[in-house]
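The complex appears here minus one protein chain, its other protein chains still in place.
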Amino acid sequence: MTVDTGRSQAPSTAAEDERDTAPPRKGGGWRALAVQPTLVVLGVVAFLVWRSTTTLSETEARQLGWTVLANSVREHLYLTFAAAVIVLAIAVPLGIALTRARLRRFTPAVIGVANVGQAAPAIGLFVLLATWLGFGFRTTVIALVLYAALPVLRNTMVGIQGVDNRLVEAGRGMGMSAFAVLMRVELPLAVPVMLAGVRTALVLLVGTATLATFISGGGLGVLINTGITLSLNSLLIGGAVLVALLALAVDWLGRVVEHVARPKGL
Amino acid sequence: MSETTVSQQSGPIGEGVTARQVSGVSIRLAGVTKRYPGQPAPAVDAVDLEIPAGETVMFVGPSGCGKTTLLKMLNRLIEPSGGKIFLGDEDVTGQDPDQLRRRIGYVIQAGGLFPHMTVAANIGLVPRMLKWDKERVTARIEELLELVGLDPAVYRDRYPRELSGGQQQRVGVARALAADPPVLLMDEPFGAVDPITRQRLQDELLRIQEELGKTIVFVTHDFDEAVKLGDKIVVFDVGARVVQYDTPEAILADPADEYVADFVGAGAALKQLSLTRVHDVQLRPVTTASVGDATAEVVARARAAGDDYVVVLDRRGRPISWPSLPELERVPAVPGTVDEKLPVVGHGSTLNDALDTMLAASQGGAVVIGRRDSLAGVVVIETIMEAIQRTRQGASE
Partner (left out) sequence: MWDFVVDRRELIAFQAVQHVSLVVQCVLLATVIAIGLAVLAYRSPKVTGLANGISAIGLTIPSFALLGILLAPFGFGITPAVIAVTFYAVLPVLRNAVVGLAGVDQSLVESARGIGMSRAATLLRIELPLAWPVILAGIRVSTQMVMGIAAIAAYVLGPGLGGLIFSGLSRLGGANALNATLVGTIAIVLLALVLDVVLLLVGRLTTSKGIRV
């Protein structure tokens, strides 16, 4: 399952997302998972060495001071995980509900909307929400939730839809209730696809949270933005590298969770 | 190795039905060896072999004994680690492989057709690579489709997935023959089709070979297939060691050792049934009718000849059904429906095939077709029973 086939043609491949939502390849296992954290650790070490050895101007030093820096990272993570928790709380139950018999006829429409929404530029969404709700943390989180909910919602639906219908019937045939079938058959089998959606969402969130700076939401984007507006390359690159490392780390975390939580025998 | 120069085709002209035109060249292997890296024993160990021009030579032997490796060294899909290969008198061991392969047809299981190209494009590939002009390529495609029994008008523009397995295999053969190569290499080509289709494809190949006289090297794991198709059979053991190289008759009658005897299998007497061809036994003449004929006249003709059924031919003279007289009398004109279950065998088929076909169709006889799918007669179960009786008597004597 590492191929993107045209999304609108084949719903079963809609789990594929631009951020590579394929479950970890089998075989490679833990060894493949070791490459990414090594890269991240090397990157962090390189950044720390660079930060402690370069001489910075006053403005740069203010933004790249250890406390400010730690603060920016903390803000960025806070934005990411606050949005992630809300996304999970909303999108997973909604996705499950939309695959129940009564709502199933809406599934294609919702998947269609989710696909279209994917093409919407995040920056447009941020600015639109800001015009409506004002600047700040709250608006940022709302924007992030709207943006990252789509992959989770879509993968939840696609994952459950992808469960072989005969298994569901077999479950019902054994006298399991609809709820029991959902909990014991459908969800466990859909977990790999759902987790891939969650990882996609997390990586999207780390990246999109950099745009928070445009609507005063804080985070590491501030460094990049200040660097751009004041032409301070050290700020620019420092912020960019940190965000990239953070994204890689979060992606890795997602892969580890996928690896551990994948039902055995799949 | 036996004397090979006494084969029928090199005999004087007018020797009879078996004389056939030869367009193939001989192949000679001298000490051909293949070692795969990291394997202790060579997969093919110093093989010497001479394949006469225009003959079909079957490679048989257990799985993994090196048949495929040896075959692929002939067109250098696998480079030999040692030894020399001659086509005719020409040493091809050092030739450009691409040029060499354009002179050697190659057929693999399921035809290996390119799914994104039409039947015509698949067949025309090699001629076009050889820079034939357009008209010549088109004409060649028509000719080859006719040769393998597919109507060009119907099949030319189809894609492989729009063909049945047997039809794909026919196109595969047509493609291999496209540039009229003197040599044809076939690696278990009929391994993936059902038994009935396989038998028809075998008949087809016999017929084509009768017309063309190529040098064919054919790998199979099915000894019956080897007996049916081969002028000669090579029985290999591990490392492509040649255990016996002879005619099917000779191998059946006199296996070189226990290994070959095992391979040939029990019931060698019954295997003689595989050695007798349909064209070797008495065929029954039948009453024929064309689609659209008035049934009254046809039925009267059949009654006069003492037949209780009629073979219906289509416009090109190919049998399509064999209704009984009562069936026919129910309609005014002879219907054009194609009976998918019509038991048909080629006149080069073995009696074994004919028996199989009858059993599969639950019929007491089978329609026999000769050249270009035209009707040759009907073979009936009694004829086959007689043949079995004769071989049993021969065995007990």
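Order as written gives the chain letters A and B; numbering starts at 1 within each chain.
FYI, a residue touches a chain if its C-beta (ideal position, glycine included) is under 8 Å from a C-beta of that chain, and two chains touch if they have at least 3 such contacts.
No experiment lies behind these values; they were computed from the predicted model shown.
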Residue among A:Gly197, A:Gly217 or A:Gly239 that touches the chain left out of view: A:Gly239
Selected residue (touches chain absent from view) among A:Leu64, A:Ala91 or A:Val206: A:Val206
Residue among B:Arg161, B:Arg315 or B:Arg330 that touches the chain left out of view: B:Arg161
Positions on subunit B contacted by the hidden chain, ascending: 75, 77, 98-102, 105-106, 108-110, 112-118, 125-126, 129, 159-161, 175-176, 185
Interface with the unshown chain - residue positions in subunit A: 2-9, 16, 18-20, 25, 28, 32, 35-36, 39, 116, 118-125, 127-128, 130-131, 203, 206-208, 210-211, 214-215, 221, 224, 227-228, 233, 236-237, 239-241, 243-244, 247-248, 250-251
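Rule of thumb we're sticking to: only the chains that are shown with their structure count from here on.
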Inter-centroid spacing, subunit B versus subunit A (mean Cα positions, whole Å): 60
